[in-house]
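Down below is the structure, laid out as structure tokens.
The complex appears here minus one protein chain, its other protein chains still in place.
Let's turn to chain A:
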């Protein structure tokens, strides 16, 4: 594997707490992401994993605890701030605009303008530069079964749309990519392609936090698995150290473990 567990963690959450009235969604949760790894986050519905992920992507402001990026404390008040620091999120509902084309979607909200007076005064978009960079990124990730970069996203299949969303995160994410259920809505063949794509992104040096309900997918691609239960991390295992049924047992509370195969 390409992960580097001896290095400084790229992203760390320490003792994060988030309460909604009397409900504690995150209860002193920790999470550690090392350079070059895919960290899967699993947990039962209501275990608080999506709240934790939202805290890491800036969509939610935690009540207590700290988030460290490259060892330095950071505070996000919005997803835009997290994004500016290099944390990209691929949302479950993809956040792509169906009527716009692939290149427009990749650069949506971060368009490139022409150099010189055309860009500064007339605000003219540099469509060619955006198309070229989009093309290059899609090619690099092996997504060029999509033939035409200027075709509307709505003409793509579910897996190809997922590919566009992943390509966008890989294009702008400089530190971390967070993926929320990337294979949930896909068929068998398309899931396979997306899993390969996730590995491809990891192999290009971007660490990934992968949220998924699909145990076979998690065990196939993850380097480590963070199991969330009752608002905190119940255990961190690897696909080699535990079986799928053991992971489910930890997730549901039928089995208790307190070992981090890396930290220990």
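We take it that a contact is a pair of C-beta atoms (placed from the backbone, for glycine too) under 8 Å apart; a residue touches a chain by one contact, two chains touch by 3 or more; residues count from 1.
We take it that contacts and distances are computed from a predicted model.
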Hidden chain of the complex, named as in its UniProt record, picked from "Pyridoxal-phosphate dependent enzyme", "Methylamine utilisation protein MauE domain-containing protein", "Cobalt/nickel transport protein" or "ABC transporter permease": "ABC transporter permease"
Checked against the full complex, the residue among A:68, A:100, A:215 or A:249 that touches the missing chain is A:100
Looking at A:49, A:83 or A:217, which makes contact with the chain not pictured? A:83
Just one of A:61, A:108 or A:136 touches the chain that is missing; which is it? A:108
Name every residue on chain A in touch with the hidden partner chain. 79-80, 83, 91, 93-100, 104-105, 108-111, 113, 123-125, 127, 145-147, 152, 154-155, 157, 187-189
